[in-house]
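The complex appears here without one of its protein chains, the remainder shown in place.
Labels for the chains are A and B, by order of writing; each one numbers its residues from 1.
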Amino acid sequence: MSLLTVRDLGVTWSGVPVVHGVSLTLERAEGLALVGASGAGKSTIALALAGLLPPAARVSGAVACDGAIGMAFQDVGAGLNPVMRVGSQVAEMVSVPRAREALRDAGVEDPTAVWRRYPHELSGGQRQRVMLAIALAGEPAVLIADEPTTALDPTLRVAILERLSALRRERGLALLLITHDLAIARRAADRIAILSNGTIVEDGPAADVLAAPRTGAAAALVAAMPRLPEAGP
Amino acid sequence: MAAVDPILPRMPGSRWVMRRLAGGVVTVAIVVTLTFILIHAAPGSPLTALEERQVPPEVAERLRRDFGLDQPLPVQFGRWVLRLARADLGVSLSQHRPVTAVLADALPHTLLLSGAAVLLMFGLGIGIALVQGRYPRTRLDHALSWVSVTLFSTPVFWLGAMLLAAFAVGTGWFPVGGARDVLLRSDAGIGVRLLDRLHHLVLPAVTLGLAGAGLVARYQRTALFDVLAQDFLRTARAKGLSPRAVLLRHALPNALLPTITILGLIVPALLSGAVLVETVFAWPGMGRLTADAILRRDYPVVVGASLVAAVFVVLSTLVADLLVRWADPRTREAA
Partner (left out) sequence: MTAGRRVQVAGIAVGIIGLIAICAPLLAPYDPVRQLDLAAGRALPPSWDHPLGTDLFSRDLLSRLLYGARLSLGIAGLAVGLAVLLGTLVGLVAGWAGGWTDAVLMRAVDGFLAIPRVFVVLLVFALWDAAGTTAMVLVLGLTGWFATARLVRAEVLSLRHRDFVTALEALGVPPTRLLFRHVVPNVLAPVVITTTLGVGQVVLLEAGLAYLGVGVRPPAPSWGAIIREGSAALATAPWIAASAGVALVLTVTALSLLGDALRDRLDPRTR
């Protein structure tokens, strides 16, 4: 039995099917990247899995998970409550020690330093880590990360992705990474699923999808990746 | 940085307070100047009203001396400002008492009424907006919007007259006016007297409160819906908080910030409304005093009341600014 099984997920919004026929599985410590252009339906799938879609959306299909599903959002500046101290926000539903541990898991070396700060006093990278910590605090089995690095500069990007990989190795955390950037997917995931027009068109090991894309959508995304000389093997 | 953060929010820097106070003083100074210009731009000497009625000669003489009407304008202005600084607002032409005494009698009543009305209007207004935020874009939300806009569009004096007709004149449940029962025995206990005062306070406070609640509810709904569209609420939901907890613990504190700001705008509207409501209910406050004084051409009272009102407005804006600085960590100076 897979840790997370999604069968035939569909989301309809005002009668318009935004997402349809989405099936995927996720194993313990596995990393799956859901890649697609903007508007393909990636965030909708993520919200549906986390149970955060508004009541107006009609969801069909089956989702089974052996554990909690946590979700970390992309922080474009308004992801944290501006008038509440950061520590209180992370510890809102868990104990303080657990919250501090979650901050450390997210890569905040000294939780005490940020605990009494307000969001506007932190840098973008720190805020993204706090968002991550909030999702990790609930000790989820599966973490859905929606564009966790898009708003960050390259060095931070790498750091966050490394952290996520470390969590997979050390805690067996399953990662569902939402991104529009295949390069990030390659870096952080074992498998890649290509999403186009609301449904998965290709799904396989990362290396395979990148080397030999079978569908037009996948090929387009691969072609759009910036070609930089590889640093080494 | 190993320093421990203080438990209490940092008080605004004294420089900021000084600057705001100075600004407030400047505004009051401008109000005083404008009022002076207004008085002297009006046709006829300030004593024309006096000459129309019989005033005791000693009062007339004192007024003539005080106003120094034979002096050039800047001198008159200077003397007037000095008198104001001594809290000498002149003499009421109809009551033959110092204006300060007249205002001092009336002010507490207005404060009581306004205070009660503010509690009501913010309580009701924020409550309505919260219900709308909990059930956004439902029929309940739209119905409450109708209620708010109707309250906002209702003349406050008419509302008072209707409440009076329904609950006092018709049924006798509440007194028809005044702040207390003048026939109450002087040895009546403090409890009885307190109850009597409250009994008289209900209708006028409800009138002002209802009228203001419409404004507050409209404003608060907009502020709340702005906040509800923000991402951090989604983060809160993702933690597993109930919709009610998300609304009260995350949305409301943020949505109250713009509402505190309008406190400075609400106070002038409140005082304006108080003039009408106090007249309807014969409430012995500054508003009714002013309205009566107008009809009797007792302009020293009108001027005095206007100045006091302006000072209150300036003070309330200052308080509102302080509250916002205290409540919103983004407005405070960096560590």
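What to note about this one:
Keep in mind that, in the parts below, contacts are C-beta pairs under 8 Å (C-beta built on N, C-alpha and C of every residue); 3 or more make two chains touch, one makes a residue touch a chain.
Remember, predicted model here, so these are calculated numbers, not experimental data.
In the full assembly, the chain not pictured is in contact with B, by the touch criterion defined above.
From the options B:Leu34, B:Val59, B:Leu119 or B:Leu195, the residue with contact to the chain not on display is B:Leu34.
Only one of B:Val246, B:Ile260, B:Ala310 or B:Val324 touches the chain withheld from this view, namely B:Ala310.
When the missing chain is restored to the complex, the residue among B:Trp16, B:Phe77 or B:Phe152 that touches it is B:Phe152.
For chain B, the residues in touch with the chain missing from this view are 26-28, 30-31, 33-35, 38-39, 42-44, 149-150, 152-159, 161-162, 164-165, 169-170, 222, 225, 267-269, 271-272, 275-276, 279-280, 290-291, 293-295, 297, 299, 302-303, 305-306, 309-310, 313-314.
In this section, only the chains that are shown with their structure count from here on.
Per-chain CA centroids place chain A at a distance of 52 Å from chain B. Within the complex, the chain B residues that touch chain A are 1, 5, 230-232, 234-241, 250, 253-254, 257, 327-330, 334-335. In the complex of the two chains, the chain A residues touching chain B come out as 50, 52, 70-71, 73, 75-76, 78-84, 92-93, 113, 116, 118, 120-121, 131, 134-135, 137-138.
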